[in-house]
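All protein chains but one are shown at their positions in the complex.
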Amino acid sequence: MKISSGTVRLIIPAASLTLLLAAVFYMQPRAMSYTGLNLLFNLAVPIALATVAQMLIMAVNDLDLSMGTFVSFCACVTATFLQASPAIGVLIFLGAIAAYAAIGVVIHLRELPSIVVTLGMSFVWGGLAVLMLPSPGGEAPGWARWLMTSRPPFVPMAIVASIVIALVTHFLIMRSSVGVLIRGVGGNVRSVERAGWSVIRLRAGTYALAGFFAVLSGIALVGLTTSADANIALRYTLLSIAGVILGGGEFVGGKVSPIGAVIGALTLTLAGSFLSFMRISPDWQIGAQGAILIVVLALRLFLNRLEKREKSR
Amino acid sequence: VAGPVSALADTSGKKIALSNNYAGNSWRQAMLTSWDKITKDAVAKKVVAAADPFTTAENQATEQAAQIQNMILQGYDAIVVNAASPTALNGAIKEACNAGITVVSFDGIVTEPCAWRIAVDFKAMGESQVEYLAKKMPKGGNLLEIRGLAGVSVDDQIHAGIQAGVQKNPQFKIVGSVNGDWAQDVAQRAVAGILPSLPEIAAVVTQGGDGYGAAQAFAAAKRPTPTIVMGNREDELVWWKQQKDKDGYETMSVSIAPGVSTLAFWVAQQILDGKQVKKDLVVPFLRIDQGNLETNLASTQKGGVANVEYALEDAQKVISSAK
Amino acid sequence: MNEVTARREVVAARGIKVTFGAVKALDGADLVIHAGECVGLVGHNGAGKSTIVNVINGGLAPHAGEVHYGGNGGQHGISAARASGVRCVFQELSLCPNLTVNENARIMHAELAGWNWRVRALALVERQLQDIFPGHGIDCDSTIDDLSIAERQMVEIAISFAGLRDKPKLVILDEPTSSLDAGLAAQLMAYIRRFVGEGGSVLLISHILGEILSTSDRIVVMKDGRVVADRAASAFSTRSLVEAMGNVVREQEWLRSTDKRGGEPVLSMPPRRGQGLAFQAHRGEMIGLAGLGGHGQTEMLLDLYLSRNSNWWPARRKEIAFVAGDRGLNGTFPLWSILKNLSIASLGELSSRSLVDRGQEGMLGDGWKKRIEIRTPDMENRILSLSGGNQQKVLFARALVTTARIVLMDDPMRGVDVGTKQEVYDILRAEAASGRTFIWYSTEMDEIRLCDRVYVFREGAIVAELAGDEISEKNVLEASFSGGEAA
Partner (left out) sequence: MNTARLLFSRPWIWSFAATTVVWVVTVVFTGGASSLGLSQAALTFAAFSVIVGIGQMFVITLGPGNIDLSVPATMTLSGTLALKLMDVQDSMIAVGLLLSILLGLAVGIGNYVLIKLLRIPPIIATLSMSFIIQSTAIWANRGLRIKPPDILASFTTSNLFGIPNIAIVALVLSAVAWVLLEKTIYGRWISAIGQSTFAARMTGIPVDGTRLATYVLCAVLASICGYLLASFSGGAALNMGAEYLLMSIAVVVIGGTAVAGGNSNIPGIWGASLFMFLVVSMLNTYGFGAGFRLILTGLIIIAVILVAGGRQSNR
């Protein structure tokens, strides 16, 4: 049987997640329950959304260094305006998404490196967040809190949400026409252009879509934490990039996988828990986080090798 | 006061975890060392079954929330937490409380009502700096303020205290304010950048740990050294001592003692023991003055932070005095 | 003749001028294409063929002149061209390598919208592929990345010819056969005739004059941005065509040298995957790698090259050089000037104490610019400003400049014009005589015939070795299809 490269891109992250999960269950059997799974994974939901947003940007060969500060900004908006006066909150979000689209347009028109523009934007979002919440606070809107803490039957919310995110984005990016065009821009801009599409609109749309998912990430995050601060999600920049890579995505060439990205986000979260369960001396706890990242990625290599052997057989 | 025997009987099977959000500066390292020292002893004496410290890689509420959720899974009886954010951990802390876990927060406290708080009045700490300066130089003068990390509550509180102090003492005027991110090199960089454009500075108010960097920046710019409020770091104290010996330089130093983690440990132990403890406890900050500089310097580890560690009895005193 | 001119004009470009800086790519060129004809477009490298294609296609606005689609002018641009039924297969492969075949079809065909487009796209491409290249064996669900360069070319051609509701009116093919082997090229030419017969039009650009002569109704010859001849195909012969392009026709006077197989081989390799024959090369030999495209020739060249070249330590002396065929993939450095692209492989000789001597580098560049006629005003221009064939010449020069005694060539003549080819053959001959060994993968029989010895590939292994007079089209084809017996 011939395995397509897209499938391979999925099998490997899924296998590493499964292995890691098995290890966690072995070390902490209590995790093997409804509550346990929810506790393990609920903070992965906002990360997964941010990862999907980053993946969209990476699909058009760009990189968003402002993801963390933007999600922080969205969290601050959620905990303040969206909670107090939803209409203004929604307007701010629409403005933010429009800003993302505008960034896409600017990057395209002036052929600027996305890294620099988003680096600049990261200061802007950070500044806006500090202005909004000079010290931590705010309150989650009731519905966001309800959504993130609801307890559906049989399967915990964290898992349901991850699956929904994975499926929706898979359909959007891998199956729909828009998704094909977005990935086409990453694969070969000129051919998309020559086929008569407006690449500038495509890029703007992609950025706006990424902005939208980042907004969702901010809302989900506040739903979990109940409040926000200006630095709440700074780590999401690196986490989201790592998640995309772990999920089999690549920096250039429009090679991305939404399901993989969600799995990548789950894997990263799980890797952190795995460490807590290992009880390492505090001196080395930080180092162990590095080590586990290395192990998980090395696993990817190992599985890759196995798969290659299968294929050449 | 309950005898040690009964405490031993009640909590010897209990497990306590420390959730720490940051380990990247000397204060946090001293805090972890104090924790290690006191709790090892307590575990050896079978006061508690375990007292494991956990640290996250980056100073992030989300990561710490995940850490606390893992602690719930691991079945700890109490969690002592130095929080990255007073509110952003509330979700995770609520879950811990629901699971029947005692949560005690210190230094970086949390607002979730089910948790205990061992708070330092950071606002008063900021105010005390200006008050000291008002006494020292009644004529007042220009102040340079070095702030911490923007968007963090401690920074906001100390700043509010300093502002309140300046309002009460209008002879002082803040002519410059920079963010030093509680990092020596960042503070030095920021001060060096703003210094050339500032008028004469009478004093520098800080948030702890930035004093030495500020002194360096003033020296590099060849400006007269103002009164710099210190933050209990050993290098600051040594510098102060040198200046004092040279020309009688006067200042004060104030910060929260890293050993407060051990107080939080004992408070958690007492709660597990069934003691009635008020939800809000206050610990004094550790202040060093011209008079007790030498004694404090002598007891401070080279390159470390001036510290006080707490024993069970001290904790019981703090608890009972709050009643 | 009268019949042709009476037909409807599909595209008419008149008096087109395009300049890139100092380069006049087009200098008042006229090109009119009527319904139901195949126009062959030939010219030396850099004559402006790809540029006029870009103008007709709407991707490039001319600085002077007009383009009319279907007789009614005014509109210009990619959308206008597409709306008038103009499709284009570019010289540089232009599919999205990360997408599947049917997804690429979706991008090329905006009308494939709505539910179930995947199924329809799949059916469309599959039908078209089957139509053009019967028995192609391409899985339309696979990603372009997983296809060989020939298969990609086939897919691109099929997508361009495919039409959902109405067939395209004009398909422009810019060197479509440069990476197809003879069999596939013949299938394509046959299809073009059928397509034209049904009323479609084709603009065919190629340096292989045989297919131009056999397939086109009319041939347009370009030179230095101008059209210098425009006549019915029957009015040309190979000879007159070459002359119209401004080259002198020379007879092939290839004296195959005596057998050089004595002594130690300079390069050898055991049978690949344990099958077939072993590979050996001797000093001064010119060895051809033949067979159908994609049967492991490139792979073998890569292996030969990588096995003799450390990835960790700089080589003290360069002993082996490589000329890329897929120049976008492993040939050019797009940000660099032509000069830097030329000298990169021989910096060792151009420098003292690892500091590069710019003067010496410049002299080298000027020398080779004259020697192989790189068409540019300035070697400091970016490599991408060169026409495809001229880029290929630079890559060729890059390998010849080195001191390497062995040169591997991965179908290096793709898109090189006839005149230059002859010059390059001369250079190769001289170099081989002075003791250089060439290992040459080619998809063109004419080139294979120039070799001293030929290895024929099938399914990743060498299945036959032909030497001297055994090298003939018949023998090569026989070995590529049946193998075994020829050994």
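In this document, chain identifiers A, B and C correspond to the written order of the chains, with residue numbering beginning at 1 in each.
Basically, a contact is a pair of C-beta atoms (placed from the backbone, for glycine too) under 8 Å apart; a residue touches a chain by one contact, two chains touch by 3 or more.
Keep in mind the model is a prediction, meaning the values are calculated, not measured.
Listed by label, the shown chains that the missing chain touches in the whole complex are A, B, C. In the complete complex, the residue from C:Gln187, C:Ser201, C:Asn381 or C:Ser480 that touches the missing chain is C:Asn381.
The chain not shown here is touched by just one of C:Val42, C:Ile138, C:Ala324 or C:Ala479, and that residue is C:Ala324. Contact with the undisplayed chain is limited, among B:Ala183, B:Ala203 or B:Ile319, to B:Ala183. Residue A:Val124 is the one among A:Val8, A:Val124, A:Leu147 or A:Ile200 that touches the chain not shown. Touch with the chain omitted from the figure is made, among B:Pro170, B:Pro196 or B:Gly291, by B:Pro196. If you put the missing chain back, the residues of chain B touching it would be 23-26, 28-30, 33, 57, 147, 150-151, 176-179, 181-186, 188-190, 192-197, 212-213, 216, 219-221, 233-235, 301-304. Of the residues in chain C, those that touch the hidden partner chain are 20-21, 302, 305-306, 309-315, 318, 320-322, 324, 329-337, 340, 344-345, 347-348, 351, 354-356, 380-382, 384-385, 398, 402. Looking at chain A, the residues touching the absent chain are 106, 110-117, 119-128, 130-131, 134, 238, 241-242, 245-246, 251-252, 283-291, 293-294, 297-298, 300-301, 304.
Definition applied: only the chains that are shown with their structure count from here on.
In terms of inter-chain touching, the protein chains here are arranged end to end in an open line. Each chain gets a centre from the mean of its Cα atoms; for chain B and chain C, those two points are 71 Å apart.
Multi-chain contact residues of chain A (touching two or more other chains): none found. Of all residues in chain C, none touches two or more other chains.
Within the complex formed with chain B, the chain A residues making contact are 28, 30-31, 36, 39-40, 42-43, 46-47, 129-130, 133-138, 149, 221, 224-235, 269, 272-273, 276-277, 279, 282, 285-286, 289. For chain C in complex with chain A, the residues that touch the partner chain are 57, 59, 78-79, 82, 88, 90, 94-100, 103-104, 106-108, 110, 112-113, 117-118, 139, 141-143, 145-146.
Residues 2, 4-6, 175, 177, 180-181, 183-184, 186-188, 190-197, 253-255 of chain A are the ones that touch chain C when the two sit in their complex.
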